[in-house]
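Missing here is one protein chain; the remaining ones are kept as they sit in the complex.
Up next, subunit A:
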């Protein structure tokens, strides 16, 4: 089904690209001259607002909306406009959407792209156009190694999560026998390999499954885990498979604790596994619980959107505030704003921001939290110290 879908979406994306190209030719001359005083600038949010992976994108866009609203309240005479760019999380659509942002000269900064896949597709365009983009959630480590001068990220990358998960397995669960499963994706296998490196001989076995909804029956893997006698299981992958694996493990009588990273940190994991089987699962995330973010962020967010901040709402809020701080300081063109972000240091709600030369968050600023599933809900357990 997915393959059929991809073909379908691919066709639509090509059509969209063609259309985007057509409008691009027209709009170049169309930008008005109201930018002389540095007002009327725009920032864009780039991420999934509809489609299968939209929960995270909507969380982030809400965070950005809050930041822009607060800015405009304080700077009523010189407002900034937010442009939401809905990528549906689809790398095929990302280049066209990136071009659309680049063609609008009033857009001088981007929050996003939200996911690693679409980042790989869109970031080269941003780099060429010199348009700064700060992602709040794309955690694939290789994104920082591409030489994109416009890339910044306000969360820790996947390399920071694996040691943290390993620390939790060793020190909190005190597991001596660990079984490692991954879904063969760049994200999942990367995490799994790091875990194996850190835990060494404590890993008693490992298996690879198929991700992207291609596998539903994990009985062979379950049998292997069962006979390995592991007391903890690390899963590198996303929530859909994680939920099924957890449910089938529990049904087969395996009580070992499942530990996974931010790809599983979503209520859909509990929907798949059922609350009883999911109970006690440990999910790490380079994001802080809403109650820890400090200041009035949580109340303000709730007042504006009527819901609690979700995963990555806080980091998106921070990313937007960094861009807005630059605009306020008078960096109202693309070249100046890139340089401003590169040199930026300051305290946000989710982290103390300082960037490395490649645009990654300074490792000293990365904070990883462990969450636990309790009574069918994901609640914060504790912050994981740096080892």
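As a working rule, a contact is a pair of C-beta atoms (placed from the backbone, for glycine too) under 8 Å apart; a residue touches a chain by one contact, two chains touch by 3 or more; residues count from 1.
Operating definition for what follows: contacts and distances are computed from a predicted model.
One chain of this complex is left out of the view, and of "Hydrogenase-4 component E", "Branched-chain amino acid ABC transporter permease", "Anti-sigma regulatory factor" or "Outer membrane beta-barrel domain-containing protein", the protein name its UniProt record gives is "Branched-chain amino acid ABC transporter permease".
Contact with the chain not shown here comes from a single listed residue; of A:81, A:171, A:219 or A:296, that residue is A:219. Within the whole complex, the absent chain has one touching residue among A:98, A:209 or A:232, and that is A:209. Although one chain is not drawn, the whole complex shows that of A:106, A:146, A:268 or A:352 it is A:268 that touches it. Taking the whole complex into account, subunit A touches the unshown chain at residues 1-5, 8, 51-52, 184, 207-210, 213-224, 227, 240, 243-244, 247-248, 251-253, 268, 271-276, 376.
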